[in-house]
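Some chains omitted; the rest stay in position.
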Amino acid sequence: MTEKEELELFASGHRACAGCGEGTAVRQILKVAGPNTIATICTGCLEVVSTGYPETAWEIPLIHAAFENSAAVAAGVEVALKELGRKEGVNVIAFGGDGGTFDIGFQALSGMLERGHDITYICIDNEAYMNTGIQRCSSTPYGASTTTSPTGKYSIGESRPKKPIAAICAAHGIPYTATANIAYINDLKKKVKKALETEGPAFLHVFAPCPTGWRHGSDDTIEIARLAVETGVFVLYEIIDGDICNLNVTVKPKKRKPVEDYLKRQRRFGHLTKEDIAKIQQEVDEKCDRYGLPKRE
Amino acid sequence: MYEVRFHGRGGQGAVTAANTLADAAFREGKDVQAFPMFGVERRGAPVNAFTRIDEERIDIKTQIYEPDAVVVLDASLLDVVDVTNGLKPGGILILNSSKEPGSFDYGDAKVYTVDATSIAVDNRLGTETNPIVNTAILGAYSRVVGNVKLESIFEAITMNVPVKVENNQKAAKEAYEKVKGV
Amino acid sequence: MTVKITLGAINKEHGSSRKYKTGGWRTVCPVVDLEKCISCYRCYDYCPDAAIKKIENGIEYDLDYCKGCGICSKECPVKAIVMVKEEK
Amino acid sequence: MGEQISMTVKGNMATALGAKLCRPNVVPAYPITPSTLFPEKMSEFIADGELDASMINVESEHSAMSACIGASATGARVVTASASQGVALMHEMLFIAAGMRLPIVMAVGNRALSAPINIWCDHQDTIASRDSGCLQFYAENNQEGLDLMINAFRIGEDHRVLLPVMVGIDAFVLTHTMEAVKVPAQEDVDDFLPPYKPKYGILDHREPATFGSFAPPEYYQEFKYEQTKAMEKSSEVIDEVFADYAERFGREYCKVSTFQCEDADIILLTMGSMSGTAREAIRKMRGDGKKVGLAKLTVYRPFPEAELREILSKAKAVAVVERNISPGSTGAIYAELAGAFINQKKKPLLKNFITGLGGRDILVETFREIYEKTLEVVKAGEVKEPMEWVAMNEEVMR
């Protein structure tokens, strides 16, 4: 491990919940990116827990402007760096929560990708608006109970499938797109490195469980992240130059575990019936078949 | 006007305790307010919640700086939080602790203790590592402060704590009985 | 902690969150058995709070910041870490 | 008359209950602290079958107001909630909703605007939309929040008005604070509030109409004039509806309500939750023999200038206490109040106090200080410093 890798650029003392997957994600990402990095962030847990005045957990230059514009702010940063002759050797990373990426910040992201900025956009996905207290996002998976997609007499919880954000970004034809997961640190780091080395826009979709919002133990965060991959709920892949039809799965579980193993660990899915789970299993199976993942255990 | 501050950790139910106490007093015809610390604290972080109770209509909308009573849901907070900060001279301090009140020295504050954790665990409220003590401690409050009846707290629990109502009520009752220092 | 305001709330005290000791949030505390530890550094990698330092042949906790989430304990492949109820 | 049920609820629940009683059809909304509990509760009501309506969990506040516009133009009764950055993000659409004369109701959890980001109480979010053509009500407490929501639908949908209405409840101080409220019975609200009947047209293929035309200079000013007149007309509609509400439900609302103003030398003009604390402060100051009164703005748009003139003209000085600031000018209310008095013969001295921004707590002592400062003005007979900031945290100032 290099010296740079030892630097903790996302400092302790940030106020994320105990066991928050975002902490692990950002720490590891910044280890790869190193100190010559400028980051932008969206409003969301990451910002609220790390920038409360007069403290900041950031060891690198950081700018937070609003919830929906991390990518647009980053575009300004990137172009300014180039114009001022300071871009050489400097990474620009735009962070966004799933809310700031899939929903309210999606247009700014799409515009940034389309214009071809040399920016790595990293979405840290905890599958809901956590900062405001677990509301539905288009990243929220089918069946999850959130405060705006509550389970109830007339509701199963979230009724829409998860928006396929990585595929959508890749469809822009950008040079590098990948999905990653905090349980798979090496895979994550490799992808961060590739993304940063890419000239032009790269999109990274990082799966990071939230014990508070998913309602699991604070110690379960990594295990649940891993189960998402082992069950095929979240597939780790890369897409080069937007060639969606040739995606490269980077982590293939030998045998896929049943999705129930994943779902039953989280109280957001606690209300699902056997039939609901079977339905989800079927969808995951179909997706995994498409991705060429092994059959289920 | 009687003002109470609750100390807990994010996720431990301090806010529900404040709400339930207010609701109980409301059921006795009093005017009430209950509110959380206005902040962004995350699960695990020390948090506060507040209750105001008055016979008269409560107009005031400020935060509470000098409570009449302080209720601490988690004794491990005593090391990290100044729980008696602003407590009125001679005010009441109710601690969730298995220790005796005498083992705490908080100046002229009147200290009461109740082992709400054990009571909660016995009544299967929360888990062993994460017991939910907020209803138990309200039983102790009722006994110690006396401005809200235990029955009202039972009623308020029905509204504010939708799961395991009976266990919660039982826990409140036990705490009412077992609180030390009265 | 009262600090003078800065222009436009620009904060140059990078990493100053360290002034706030999240160790106070902890109710259970990780304890490592260095005998068992194989220095794989998974605990280090996964800790969301950078509360684990690598040392020669093992790790060390920075209890000022450890929130006691238990991830390190759960992820240790050799079960070298146990979570102990904090006695304060 | 059905019985009103008393219960303790948070402010957001109060506005949600008020909205639910009005049987909205469509609820497009986007979460934002401190108003999120509103859409959450509406979602719950719908999920549990307590309310027959549809949520639209849009992807931004701009789309929230856009969907409100689409749904309202289609003939639906529409409600939403927002705050702060959300109100700012839908700024453009607020003018459009008003220009299209759509009586959308929005519960706002009044919160500060970035930067720096701050989630606490402040009126800047809605004040900064004061030109939008939306009516604006501000609640002092949760009961007012609930009641004003019900009144908002009836007033906004009145054919003399047909404009959107915002009901502001203060961030945290109300939104997250539990208080006792009385909840009217559904059948009584049904009586009070008839189903929404659009006046001129809706999107219906049986009677095609174009909404949102392009208006050349020959027409635009006239549209604005009509819209402005409707807003002015709403003043009398508000009086009527508030009176009817009082008769039916026993709670009286006024655009400006007063406390101890009759003989007051100094009147504090307040808005929102600070009014309660001001009342408390006035009780104490009256105890000390000070001739001080309170005028509370419940309706800020339309700006009740006639009422304010009536109430305040007898005072020697008025302290306008505001949770907003227009940098390079004053608080918004101060200037408009000055506008109401400028051409009057008899008028009090006016002094503007800026405080309570970004959740700065406004204390009884704050009002005492404001009173003392205003008293100095009265003694001096002139206002040297028209605007002052109070409750500053001197410790952190450079």
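We just call them A, B, C and D in the order they show up, numbering each chain from 1.
Note that contacts are C-beta pairs under 8 Å (C-beta built on N, C-alpha and C of every residue); 3 or more make two chains touch, one makes a residue touch a chain.
None of these values were measured; they are calculated from a predicted model.
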Subunit stoichiometry in the structure file as a whole: A x2, B x2, C x2, D x2
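The working rule: only the chains that are shown with their structure count from here on.
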Result of counting contacting C-beta pairs for B-D and A-C, higher pair: A-C
Distance between the centres, which are taken as Cα means, of subunit C and subunit B, whole angstrom: 31
Rounded Å distance between subunit A and subunit B, as computed from the means of their C-alpha atoms: 39
Residues of subunit B whose C-beta touches two or more other chains: 40, 44-45
Of all residues in subunit C, the ones touching two or more other chains: 3, 5, 9, 22, 25-26, 67-68
Subunit A residues touching subunit D - in the complex, by the definition given at the top: 43, 47, 53, 64-68, 102-104, 106, 129, 131-133, 135-136, 138, 147-155
Subunit B residues touching subunit A - in the complex, by the definition given at the top: 10-11, 40-45
Subunit B partner contacts - residues on subunit C that touch it in the complex: 22, 24-28, 67-68, 85-86, 88
